[in-house]
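Every protein chain except one is present and positioned as in the full complex.
On to chain A.
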Amino acid sequence: MARVVLQQITKTFQNQKVVKGLNLVIPDGSFTVLVGPSGCGKSTTLRMIAGLETATDGEIFIGSQSVNALPPGKRDVAMVFQNYALYPTMNVYDNIAYGLRNRGTSKKDCDVLVKEIAEIVGLADFLKRKPSQLSGGQRQRVALARAMVKKPKVFLMDEPLSNLDAKLRNQMRVELTSLHKQLGSTFIYVTHDQVEAMTMGDQIVVMSDGNIMQVAAPMDLYQEPENLFVAQFIGSPPMNIVPAEGRSDQLWGFRPEKAVLLPASVSPVSAEEMWTAKGQIVSREILGSDTLFHVETEKGRVIVKTETEEIGQYGSNVTVTVAKPHVYIFDRVSGKKVGRLAERGQVSALAGGVN
C-alpha cells in the first residue's frame, strides 16, 4: 500500500504534448478515478505510473520511492487492461500464476495463492480453461485475479469494464468497490464515463487536454465545480449555460435538475429570488423516473429535468425558474467559477424546498 505522487509530469509524443505538467497526490488506500473526454491523456498518465511509458519530464513517486528509473515489473503495481490482455496460450491457472513464478514464488505457495484468489473471484471451476473458452465477464475476473494475486501496492485499471454489457458492468462496479474496501490498497481507475467515476471513486481527477481541471470528492465535484469544463462534464445532462444578465464578461450556469418548469400563465412567486426565462418546449425525453424537457427560451436553449411529465406538451409555453443560489457564475474568458448568484443559506421555502 502506498500513495502515488506525480510531480510536474509531462509526456510528449512526436513533439505533441499530450500530458502537460500534472501535479497530483493520490492518497494511500484511495479509489482515485481519472476521468475526462477521449484523448485527454488518461491512459497515458496511467501508463506512466505503470512504467509502460516513460515520462518526458517530471517525477513519479510510489510510496516514498521515486520510480522513474524502475521497470514496470519492479514497481509493485498491477494493471487491468481494457481488453484484459490475458495470455491466450496459457490456461487460467497459469495466467494467474505467471507473475508469481517470475518473482520466484515457490510452487507450493504459488498453488495456495492462485487457488485462494480463484475462489475469491469465483473462478475455481475454470482454472483449466483457456481464455478463449471464457465469457467476457469471466475473462475480466481472470484479469482481476492476475492483478490481485501479486498483492500490489497500487492497482491500475484502464477502462476495465467498458467491454462488458450494462448489467454485468453494474455488477462489476459494485464488486470492484467492495474489493477495494477489502484490500485497502490504492486503486487508480481510468474511465471516460462520468457515472462510473461518480459511483466508484472517492477522489475524482477530471482531466481535459492533458491538464487536470479539478480534483475532488464526487459530491464536491457535482456541487462545487471549479470551472465551466467540470460543470459541463460532470452531471447528466450537463449544466445549462446561459448569458449572464448585465455582465458580458460572465456566464451563468444551472443544473437541469435544479430548474423548475411553470406553465406560462402562472407567474413565479418571488421573481427577485429566481432566475426566470420564458420559452417553449421543443422536445421531451422520457427516461423513466425522470423526464428531460428541452426548452427554447428567450435566453437560450436549456434542459430541465423533472420527475413528472405533467406540463410536457410539445410547443407549450412555459417559464423556466431556478433559485438564485443554484445559479453558478463563471468567468467567460478563463471559465473559472466566480461564485453563485446568491448564498445557499438564502434559499427559502418558497423556492420549493430546493437543495
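Methods note: a residue touches a chain if its C-beta (ideal position, glycine included) is under 8 Å from a C-beta of that chain, and two chains touch if they have at least 3 such contacts; residues count from 1.
What we mean here is this: contacts and distances are computed from a predicted model.
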item: Chain excluded from display, named as in UniProt, from "Sugar ABC transporter permease", "4Fe-4S dicluster domain-containing protein", "Molybdopterin-dependent oxidoreductase" or "Pyrroloquinoline quinone biosynthesis protein D"; value: "Sugar ABC transporter permease"
item: Sole residue of A:Asn23, A:Ser66 or A:Thr89 that reaches the chain not shown, by the stated touch rule; value: A:Thr89
item: Which residue of A:Gly39, A:Gly73 or A:Pro263 touches the chain not shown here; value: A:Gly73
item: Sole residue of A:Ile26, A:Ala50, A:Val215 or A:Ile281 that reaches the chain not shown, by the stated touch rule; value: A:Ala50
item: Of A:Arg103, A:Lys181, A:Arg247 or A:Arg301, the residue in touch with the unshown chain; value: A:Arg103
item: Touch list for chain A against the chain that is not drawn; value: 50-52, 71-74, 77-79, 81, 83, 85-90, 98-99, 102-103, 146, 150
